[in-house]
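Removed from the display is one protein chain of the complex; every other protein chain stays in position.
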Amino acid sequence: MGSTTAKEIVISVCAGTGGVAAGGFNVIEAFKAELDKNGLSANYQPRVHKVGCRGFCAKDVLVDVQVDGKTETYQFVTPEKVAPIVSEHIVGGKPVKKWLVKKDYHIFHDKQQKLVLANCGQIDPESIEEYIAAGGYRAASKALGMGPDEIIEIIKASGLRGRGGGGFPTGIKWESCRRASGVVKYVLCNADEGDPGAFMDRSIIEGNPHAVIEGMIIGAHAIGSVEGFVYIRAEYPLAVERLRRALEQAREKHFLGKKIFGTEMDFDIKIVLGAGAFVCGESTALMTSIEDKAGEPRPKYVHTTDRGLWGKPSNLNNVETWANVPMIIEKGAKWYAGIGSERSKGTKIFSLVGKINNTGLVEVPMGIPLRDVIFKIGGGIPKKKQFKAVQTGGPSGGCIPASLLDMPLDYEHLSEAGSMMGSGGMIVMDEDTCMVDVSKYFLQFCVDEGCGQCTPCREGVFQMVRLLNEITEGKGTEKHIGLLEELAATIKDTSLCALGTSAPNPVISTLRYFRDEYEAHIFDKHCPAGVCKALTHFYIDADKCTGCTLCARNCPAGAITGEKKEPHVIDQDKCIVCRICYENCKFGAVQKG
Amino acid sequence: MDVAAMDAILAKFPTIRGNLIGILHEMQSHFNYLPEEDLRYLSKKTQIPITQIYSIANFYNRFSLKPKGKNTVCVCLGTACHVKGAERVMDEIKAQLKVDVGESTDDMQFSLEEVRCIGACSLAPAVVVNEETYGQVAPKQIHGILQKFKK
Partner (left out) sequence: MPTMINLTINGEKIAAPEGTSVLQAARQAGIFIPTLCDYEALEPEGTCRLCIVELSGSIRPCIRVSCIQEVKEGLVVETETERIIKNRRLILELLLGRSPYCRELLDLAGKCGVMTSRFLTGEDDDCIRCGRCVRVCRDKIGAYALCWVNRGYNRKVATDFERLSEYCIGCGSCAQVCPTGAIKMEDRGNQRRIYTWGQVVARFELEKCEKCGRYFAPRKYIDWMRRKAFKPKGIELIDLICPECLRKTERPAPAKVPFGNGAFPAW
């Protein structure tokens, strides 16, 4: 029998993809077993539940232990740590200090404003009851009592804009779909999230799937639709599973199906799985894909709000856009329009990844300076390296250099800087990242992922990659940059869909801000970041080398020799330029040249 | 060709319209690839031209027309993983399995694939074996990970 006097025990274990990969489910089991063992289960009915991602996956498994309303958060929890946490903290009343989250966890959260993600990390995503207890489905029920035009006016007045890339005003899109002629109309949710480096939509669905469903119900009522689709990537099995479960629960509660919420309205949502094609995130391709075809985009001379899925008026919005809807209905347009910057309202979720200390998902009000996100929330660059650029907007976006760090983050400023909001991926790069290599990476991505219908994208982007390859291999000539620019202009002007028209953006923006790097590759045959193998070599600074032998032991090519406590040398013929010695040397003795 | 399995899969779908990709997903997970005979059977049953089915099977990355190994090793080459050295992990796996991307080992134990971002960027570089995600993978861990799945 435990000696605690506590009455209420809630243990929330992070179980998003990050948490699960780090062993979240084992931790849940361990807690349950340990609470049983201590006899707490019988007397206090403790609740051990899984919650969605709270954004800071790098610290997983994160666990909130709440005893009588007082919450402490533990990081890097493993099943082995559970017994001491239960006995010392829950039973003994003394939190295990050494495993608690540190200052960085609090800094990470302090500057954020969690609206869309408010429930993630708080409620069990697999329980509709918890969502309802947190105020869920109130907005839908309210909206169903309102007229469609009234809802559309609210959404318009809120200033909500699409979170999937283009930033198109959501209310206006709904209105055109509502006005389009036709009885059958569809509402669709884009959960294809193909941008590499982005995972906000996954986290929303994994952590709070009902918010998306609720948003879609409201939208369906406003637009006049009885059938909805969520197009979701098959690469997100956990999200698919949670969404499926959430839909079932909503049907049981008569929030979906016939006569929902006791009104005359019918509405149901179907899940459609993607199958691994980035281009299917494009609106027309997404619809062709649902129509049992290869996901090839169509020219958009007629809007999909007039003629979309199966030729019917269709309204497509991104996951995050839908998840914003319930709170706007609940709290009003004025409240929402009060958040954010002048023309970009509300919050935006970014996934902060790459060379950054606090990797994770952050939700901030629009218009927050980029610097705050990277250096405050993100905690800056690891290993005291220099910040070089941040890439936003995925393969369609661009790189923003250090000189623009004070720029406010919103749709307008990002496009002015030659990038775009995109879906919110934010990849931080430091001095060790080569901008030519990064551009090549994104363009190669578009070559692999483009559908291949139209000439400029299919042939043109391929040619751009070829040119970039030659540059990184040291075969660049003065003609290369000109050709790249010529191709970029034509591809932008003439491609059929936005994948093509935006494919050259990474090159255009790096040429704008980091032209010197291209020139170093071409004229000096030198890769300043030491990434491009043909243009880099590593050598050991004899003055700094202490002869610790670490590099020699780790070199996969056996290229480093030297006596213990004596300076080592790299045999350039054997070196495969893998960077391992450079990254591992504790004394900064390995230099790139 | 496995008529019973195909009929069972088809029975899961009340309508064909809008479900072709779902059916192919089911087939892929049941057979571990899309066998020609079964695709032809699907075409006959659903009246969807075989060329349309074949085209789709080729278009989407998740579908494979060649048998795949028992375990699928999938290396994430998304941006975050790329920046954090996923190529080195990939090279190591290639060397250990002696296969290239898209191929299977001779003993059909492993197939090697790449994916552009599984959305686990905070775990970069990430490797997924079957359903299990490994984060912050270093080349030297590869041997151990693969060993776990070897029979």
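As written, the chains take the letters A and B, and residue 1 is the first residue of each chain.
Rule of thumb we're sticking to: a residue touches a chain if its C-beta (ideal position, glycine included) is under 8 Å from a C-beta of that chain, and two chains touch if they have at least 3 such contacts.
Treat the numbers as computed from the prediction; the structure is a model and nothing was measured.
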Touch with the omitted chain, as defined above, among A:Glu150, A:Glu248, A:Glu416 or A:Glu459: A:Glu459
Selected from A:Ala294, A:Val319, A:Val438 or A:Leu535 as touching the chain missing from the view: A:Ala294
From B:Phe13, B:Phe31, B:Tyr54 or B:Phe149, residue that would touch the chain that is not displayed: B:Tyr54
Contact residue for the chain not shown (choose from A:Ile154, A:Val325, A:Ile381 or A:Leu487): A:Leu487
Residues from chain A at the interface with the omitted partner, ascending: 277, 279, 294, 299, 301, 447-456, 458-460, 462-463, 483, 486-487, 489-490, 493-496
In chain B, positions touching the absent partner: 36, 49-55, 58-59
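In this section, only the chains that are shown with their structure count from here on.
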Centre-of-Cα separation between chain B and chain A, whole angstrom: 23
Chain A residues touching chain B - in the complex, by the definition given at the top: 17-18, 20-22, 56-58, 193-199, 202, 229, 234-237, 270, 272-278, 289-295, 351, 353-355, 359-360, 391, 394, 425, 427, 429, 433, 438, 441-442, 445, 448-449, 451, 556, 578-580
In the complex with chain A, residue positions of chain B that touch it: 16-22, 24-25, 48, 52, 55-56, 58-63, 77-80, 82-85, 88, 115-124, 126, 131-135, 139
